[in-house]
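With one protein chain withheld, the remaining protein chains of the complex are depicted in position.
Chain nomenclature is as follows: A, B and C, assigned in order of appearance, with residue numbering initiated at 1 for each chain independently.
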Amino acid sequence: MTQDMKVFENLESVVRSYVRSFPTIFTKAKGYKMWDENGKEYIDFFAGAGALNYGHNDQKMKEKLVEYIMSDGITHSLDMASTAKAEFLNKFNDVILKPRNLDYKIMFPGPTGTNTVESALKLARKVTGRTDVISFTNGFHGMTIGSLSVTGNSMKRKGAGIPLQNTVTMPYDNYVDNHDTLEYVERFLEDSGSGVAIPAAMIVETVQGEGGINAARFEWLRKLESICKRWGILLIIDDVQAGVGRTGTFFSFERAGIKPDIICMSKSLSGYGLPFAVTLIRPDLDIWTPGEHNGTFRGNNHAFITAAASLDYWKDDTFEKEVQAKSEMIYQFLTKMVETYPELKGEVRGRGFMVGIASEVDGLSNKISAKAFELGLIMETAGPKDEVFKLFPPLTISEEGLKKGFEIIEESIKSLVKEPVTN
Amino acid sequence: MTQDMKVFENLESVVRSYVRSFPTIFTKAKGYKMWDENGKEYIDFFAGAGALNYGHNDQKMKEKLVEYIMSDGITHSLDMASTAKAEFLNKFNDVILKPRNLDYKIMFPGPTGTNTVESALKLARKVTGRTDVISFTNGFHGMTIGSLSVTGNSMKRKGAGIPLQNTVTMPYDNYVDNHDTLEYVERFLEDSGSGVAIPAAMIVETVQGEGGINAARFEWLRKLESICKRWGILLIIDDVQAGVGRTGTFFSFERAGIKPDIICMSKSLSGYGLPFAVTLIRPDLDIWTPGEHNGTFRGNNHAFITAAASLDYWKDDTFEKEVQAKSEMIYQFLTKMVETYPELKGEVRGRGFMVGIASEVDGLSNKISAKAFELGLIMETAGPKDEVFKLFPPLTISEEGLKKGFEIIEESIKSLVKEPVTN
Amino acid sequence: MTQDMKVFENLESVVRSYVRSFPTIFTKAKGYKMWDENGKEYIDFFAGAGALNYGHNDQKMKEKLVEYIMSDGITHSLDMASTAKAEFLNKFNDVILKPRNLDYKIMFPGPTGTNTVESALKLARKVTGRTDVISFTNGFHGMTIGSLSVTGNSMKRKGAGIPLQNTVTMPYDNYVDNHDTLEYVERFLEDSGSGVAIPAAMIVETVQGEGGINAARFEWLRKLESICKRWGILLIIDDVQAGVGRTGTFFSFERAGIKPDIICMSKSLSGYGLPFAVTLIRPDLDIWTPGEHNGTFRGNNHAFITAAASLDYWKDDTFEKEVQAKSEMIYQFLTKMVETYPELKGEVRGRGFMVGIASEVDGLSNKISAKAFELGLIMETAGPKDEVFKLFPPLTISEEGLKKGFEIIEESIKSLVKEPVTN
Partner (left out) sequence: MTQDMKVFENLESVVRSYVRSFPTIFTKAKGYKMWDENGKEYIDFFAGAGALNYGHNDQKMKEKLVEYIMSDGITHSLDMASTAKAEFLNKFNDVILKPRNLDYKIMFPGPTGTNTVESALKLARKVTGRTDVISFTNGFHGMTIGSLSVTGNSMKRKGAGIPLQNTVTMPYDNYVDNHDTLEYVERFLEDSGSGVAIPAAMIVETVQGEGGINAARFEWLRKLESICKRWGILLIIDDVQAGVGRTGTFFSFERAGIKPDIICMSKSLSGYGLPFAVTLIRPDLDIWTPGEHNGTFRGNNHAFITAAASLDYWKDDTFEKEVQAKSEMIYQFLTKMVETYPELKGEVRGRGFMVGIASEVDGLSNKISAKAFELGLIMETAGPKDEVFKLFPPLTISEEGLKKGFEIIEESIKSLVKEPVTN
């Protein structure tokens, strides 16, 4: 039965958002492609905002999942023990943690990004006995009150309807031209008259997705880690969007050489787009009272199954190398765009498969994204003024897929900068 | 491969909780039964804390789900339009809302109970421009900071690590002997010197699950609704645990004859135990800015599929009548227990399939639950001191299943009250 | 030079308030009398809202003060040592504390009621490590954010412009008909699921002045003290308005037989109407860091001089007995009024010299107060709806003065209830 878009207007809350940018009814998807009810094919450079790093409906995961369902495997288990959960734990330890010399305890905080962030903030406050958390300009960490308190976006903050408390925002890397923003952070911390208390934690994304594809320099991250160490502040890396290979390594901070105290993961972790999240905790910080943080869907066993299957991508470095090679292609394409189309007033931003072009021309990125959709490419915008169009293809995309996407983007740009851009 | 329980101790955070009460590795489940890795069979009177009202791995839903997965249907769609989502919306409207003369707008706030509660609180504050929310003693609404602020449990509140704000707790029905608790509520509201401001909303469960199986009288709920109307306060019913048939009707408040302004639903809504939640909003209150509340897993299409399938149970009143008939059996069993075993010092509590016995004997309910587990029955305790053992079978359980469960419970009680109870 | 009332309209902020009820320019005052610029004489049944318990410009204090000024005694000393301060400390100890077997440490928190309340709240939180404070309906403790958080009046609370936090309001004695309000308080405290944490302190007035002249029964106060002891909660008595003899004894709680942990005093403490306040602290709780709470006017030496002089009233029990005898006169007068004028629908409230009549007739108390002013009596109204006219004569008033005041009040009542009362 083909549906009418009106159903959404009639029955769904006005809060719906992406459906406004991509106004069609999707019905099927595979790899880097999606199809709508009219049979139109789309190349997906959005990838569920980072939740589909392995593309849609990965064949191997699908087989495992269907087999599991067919066998009446446990579907929902809260935080009871299940075979599927045990297998995920073991495999995550064997494939991800051990080879990286990491020994984090794994917490299932509820199956979404905001759940893992809330659990991280709670634990950091419990461990340190302090209340404040430092977050960074244009950080995005989620929509529940705890996570929203560390999120920068003013529209979303206002949505809280209450003042957001117990947080201090500090400037992210490159926030003010020619200023070393960490000098500023340090000055506030070392001065006992600064009005800023030593916080329980700092929470930071290594590359800010929603905030406009801002990539912090590795050097900045290392200095941040050393500041945290100096003051006994816990370092929380929110790797919900940048993690699971999106920037080229499993954890986004690997090449920076830092070791966070707590790591938040979700989005692509299940591999298949199923709700799933973990909080990784430095073992000596794992001082929760049993049940102190709970939730109904901590035991989403379908996700355990697909997540375990997805870890096969990381058994050796083949996948990682492929991702890095294709990243290079993307980077070259974006650089070429900026050079070829000066009317874009564009700047290439990001790292790995988490990149985009920030255009100084008001509204242009949105127009490019809209045009691309017409031409069969799904691509989001980001940043406080939606000034960045954001390339987020699945990491598993083929070179051919990438190139087709590039063509559509270039065509979209061309069609918009040829004619005078007005608002 | 058979797993060892040690994996959980070694790799999972100490926050894990249910696994401590039910220490075995589950592997398979169907209807009201679960099996562990040793092949031991369990009767499930826990039902995922209310997330498995239709039992495990319902056959029809399973078929729909597998068929959908096999066809490469959209798995993850954020809040974009998909065929599966359209079908859920239409069916929910046709089967649930319309026949009850309801016209709520449907919001997908993220796939967990705490997501829907957070969205409800945010919207109530936005709509009214007020900051405070009144919640009730022993209410349970979730673990993220907004939801935790309206949750009563002190251990969980302390877990926040920060003072919880913008909320006022009022006494639930029957909270103080011989006092009409709503007189107390009204006095605070009508007195401009009371220190309690007119709140944005009141959030309440019609039967408190985690709080100890306290059922508010329908009369109390009606008076609460009229107080809300008098003062322009929004009434939010958190039907996450009591909804989807648990108390005998789809919405738990139907027989009270009230009409909430906002309804929070999750747990059994997907039918199959998959993460899923909706917030139902009185149409004129649906004033969100697009994207003002968002989240990665709002478009869990597997859950759309099973949720739509589950609604078949509600197409006519057959299922509802069956549930109510079996409720009567449960109620009679519990009454008999209290009478037969005065050593229990027990009180029957609850409504429908959300019932239990509160025992005044310190620690006894926990012992009964532990004994029952030994004997092959999964049954949780609840209440501030775990003083209630809680019968939460799937609504779809057969009479035979119920009776087998009853036998185990009686045997457990008998084994504990025969010998002198000591702590 | 005679001033014009216009200067206040032209130059002073609209926040001014009492000048609207008593619209004349006062120029001189002595004992229980005041005179305005036109030479009109007023009997003062207001006494600076309790700041002039010894009447205006007490002759002995005046002589001491002028002598001190003439000798160039230290006027302002912050918290440095001065002769005047030492004398006050010694005399307060000798005349007030020792004879009552009290050994409080004396803190000078800044010279106003709100300063002492803020210091008490801060100390209670520091000592206990808890954040919440329980206050009571219709309590009044001051206008700075800490004190305002424990004040009941909604208009004044809204004036904060921010949500007031870290406080819980509980019902004062007699708040809900036929409910023992301390049963509620205990229920909330003993139930770990109540949503109300064990607070750092409870702050309470023994008789609520601004809140409508509500006097808590001594029995209620004793039970409150025992609840505090049971739970390790500090008991703060705010004796700013009820203290210094206003209810018949120096401290308002003496006859209740309780012993608060912290006492807040101000208003009449200087004896002469000069800004002055102390916080009395149980010695083992006096764990401030030096300078942790400070303020410029903690060393108001003029007030030390008059306060020390005022303590002569308390050297033996003569004054106390006089006050209690005159209280009886006031009480009989009020009782007679209620009986003689049933149209008042009046209820006598209060204790000692802190009494009034609450009239159920909307607006009547304000009219009586306005009429009395015309006839030469200054008398305030109180309560959430200004429903109480409040007799607050100086404690030093003569019988003759009292009688003159009574005559004016009766005349005012008569003039208003003879003619039909309309609003």
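The rule we apply is simple: a contact is a pair of C-beta atoms (placed from the backbone, for glycine too) under 8 Å apart; a residue touches a chain by one contact, two chains touch by 3 or more.
Please read all numbers here as calculations on a predicted model, not as lab measurements.
The chain that is not drawn here is touched, among residues A:Y184, A:F218 or A:Y331, by A:Y184. Of the listed residues C:E41, C:E219 or C:E292, the one in contact with the hidden chain in the full complex is C:E292. The set of subunit B residues touching the chain not shown comprises 162-163. Residues of subunit C that touch the chain left out of the display are 1, 3-5, 7-8, 11-20, 22-30, 34, 37, 48-52, 56-57, 62, 65-66, 69-83, 85-87, 89-90, 92-93, 105-108, 110-115, 118-119, 121-122, 124-126, 131, 142-147, 149, 155-156, 159-163, 165-166, 200, 240, 266-267, 272-275, 279, 281, 286-297, 300, 302.
In the full complex, subunit A touches the omitted chain through residues 131-132, 135-139, 150-155, 157-158, 163, 165-169, 171, 175-176, 179, 183-184, 187-188, 191-197, 211-212, 383-385.
Criterion: only the chains that are shown with their structure count from here on.
Common neighbours of subunit B and subunit C, by the contact definition above: A.
Averaging C-alpha coordinates per chain places the centre of subunit B 49 Å away from that of subunit C.
Spacing of subunit A relative to subunit B, judged by their CA centroids, is 30 angstrom. Centre-to-centre separation of subunit A and subunit C, using mean CA positions: 58 Å.
The set of subunit A residues that touch two or more partner chains comprises 162-163.
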